[in-house]
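Only one protein chain is missing; all other protein chains are in place.
Think of it as A, B and C in the order they're written, each chain with its own count starting at 1.
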């Protein structure tokens, strides 16, 4: 039984969420991953969406953060101002769970623009709540497919702040999940490879990273998806390769 | 047919409210007067209470601003922070309708303390929303029985600000209703007698006023309660003399 | 996650001497069960905060639990003054810090948002003359606004209609400053009329007051707000508010009332047994009108 890169990333991302945590879920892959986790090892995961939805129990994969299903199955829906000021800004969100177009060695995420801001090559959607989430969630986990464009030494535009140029915030980037491996951030706030998918070498990862990558002392292999994980993924329709 | 002083004041106060206005109603006499107005010439009067109640239609006289009847018959109930910041502070309240223990020539109201603040002779309830209402409503109407203690040249403590020492705010005190007469504020922001109840002389009023009172050029007599006004007053149970 | 505790245990565990404590509720939903329990457990030197101290703080002041009161309106709603409060202030026995409603709620809004201050249009009266509210100049023009400091209670105590097994708290009707007072606090203790299954409450999301993950403990206390009220469940016991006006004018009568209705009973159930049963039934019936 095989799965797609997208599906594998969702499973690895899901494993990083702990039961009972409050996770602010971004669109796309993070949404898939959070819903996988809630159906498996983290049934009490509190899914929060920046649309103001608190503790959703979506019966199927929500199509967007404004999906009517999220509202129907939520504990409550807050005005987004209350969510950002009274829950996010105050430290009550454990995990920011984000995607993006680019990430760099400090964990800075770009979802604003490829090329210069004033003369963009590609204009993207912009922050939404991502910059707020990356700034105020207790830790951030990012899911992003890996290639040299997406992993530059420095992103074209810092939308969601990572660790500062020197040092490490107590909050901020904690993990990055790609289709090659899993990364954390060392005590200097620098991204570090900690494990790889079966069949992926450190060299493969380095070749698709735009800077000399730090490598953990021991690199482990990411356990393959379990049958239960694959079942849930299929149920959520996330097994197929999709455009994202 | 006669009525009490309290009842007469409520009727005169009611006449000052115009249909369709949004009136923030204080406890006691203002509450009685606003409910009289709504049952007579001002059916579209929007009764707002500082408890957050918007557009109440109380079936009987509410016992307090937190009466369950107000909630049951309201358009909605706001968190009080929203009421003060989004409706009062922004100028959407036409009339502040207030009582108090003392009022002075500038329309300053005291509901905090008789005697010095740090060694009070009588400690009263304090502002509640009164100071906010007097500061931000478009105009303030005050109902207060008149005697020398209640009408000093300067109140012991300014709880709800009137007109400044010199000049007149565009907002602020507009009318004062007592059991002797009706007052407005002249262009210098000074309280001025404009009419009296039948049988009351200007001298009577001056004797119960703690400063040399300004008198309008023409003093009219307040029309006696109409049968309809008396009916409504009786219906609201406000015809009897009550302690306040 | 919220823990299910008795009112006694919640207070024993989380309300300590010298704390800054907020009993929430605005006329409606006043947590009298918690207030009485704090008296019974003889907490001392509390700073009591509340927009509208109401009878519950009059009783707590009489019982000697408070050194200090932060408030905006200390009246007996619809009846006049709070006699115990009044006498304590007149005798200089209670330190007070006084605001307008808007200012006090603004302090809670700052606390709930995790900010050091909250802006509001400035107001000039003898309260601000005595304790000037600092002004901040807007960087976007010439305007100045006043700011008040965040209020962050150690504990806020809330009474609500119900909660589910996960500690999600539901209430409706007048909510005054309840939500801000709760979210501003380090800990939130909640008493409820009843626990209801989560599944039965999922459609009541408009009445969700506080999510369970913010709540420290839930205690079941039917009639936990009496003589205050719970919209649609029981009405305000106005007769008792009138009675208190009489009792509280007399320190000896006040002492006796506290001895009998608070100190001599172990809990709210026992308190309720001291009341004429038809009185409670009548309050319940009065609340059953169309809401």
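One rule holds for everything that comes next: a residue touches a chain if its C-beta (ideal position, glycine included) is under 8 Å from a C-beta of that chain, and two chains touch if they have at least 3 such contacts.
Worth saying up front: this structure is predicted, and the values here are computed from it rather than measured.
**Student:** Going by the touch rule at the top, give the shown chains the omitted chain contacts.
**Tutor:** A, B, C
**Student:** So which of C:121, C:186, C:249 or C:279 would be touching the chain we can't see?
**Tutor:** Candidates C:121, C:186, C:249 or C:279; residue touching the omitted chain: C:121.
**Student:** Out of C:145, C:198 or C:265, which is the one that touches the chain we can't see?
**Tutor:** Checking the options C:145, C:198 or C:265, the one contacting the hidden chain is C:145.
**Student:** Consider the whole complex, including the chain that is not shown, and state which of A:85, A:146, A:194 or A:209 touches that chain.
**Tutor:** The single option touching the absent chain is A:85.
**Student:** Against the chain that's been left off, what residues of chain B make contact? List them.
**Tutor:** Output for chain B: 20, 22, 46, 54-55, 73-77, 85-86, 89-92.
**Student:** List the residues of chain C that touch the chain left out of this view.
**Tutor:** Against the missing chain, chain C presents residues 113-121, 134, 136, 138-141, 143, 145, 147, 149-150, 172, 203, 206-207, 290-291.
**Student:** Of the residues in chain A, which ones touch the absent chain?
**Tutor:** 27, 50-53, 63-68, 71-72, 77, 79-81, 84-85, 88-89, 112, 117, 119-132, 135-136, 157-161, 243-244
By our rule, only the chains that are shown with their structure count from here on.
**Student:** Could you tell me which chains are in contact with chain B and with chain C alike?
**Tutor:** For chain B paired with chain C, there are no chains in contact with each.
**Student:** Chain B to chain C: how many Å between their CA centres?
**Tutor:** 28
**Student:** With chain centres taken as the means of their Cα atoms, state the distance from chain A to chain C in Å.
**Tutor:** Measuring from centre to centre gives 41 Å for this pair.
**Student:** Provide the C-alpha centroid distance between chain A and chain B, rounded to the nearest whole angstrom.
**Tutor:** Centres of chain A and chain B (C-alpha means) sit 59 Å apart.
**Student:** Would you mind listing the residues of chain C that make contact with two or more other chains?
**Tutor:** none
**Student:** On chain B, where are the residues touching two or more other chains?
**Tutor:** As it turns out, chain B has no residue touching two or more other chains.
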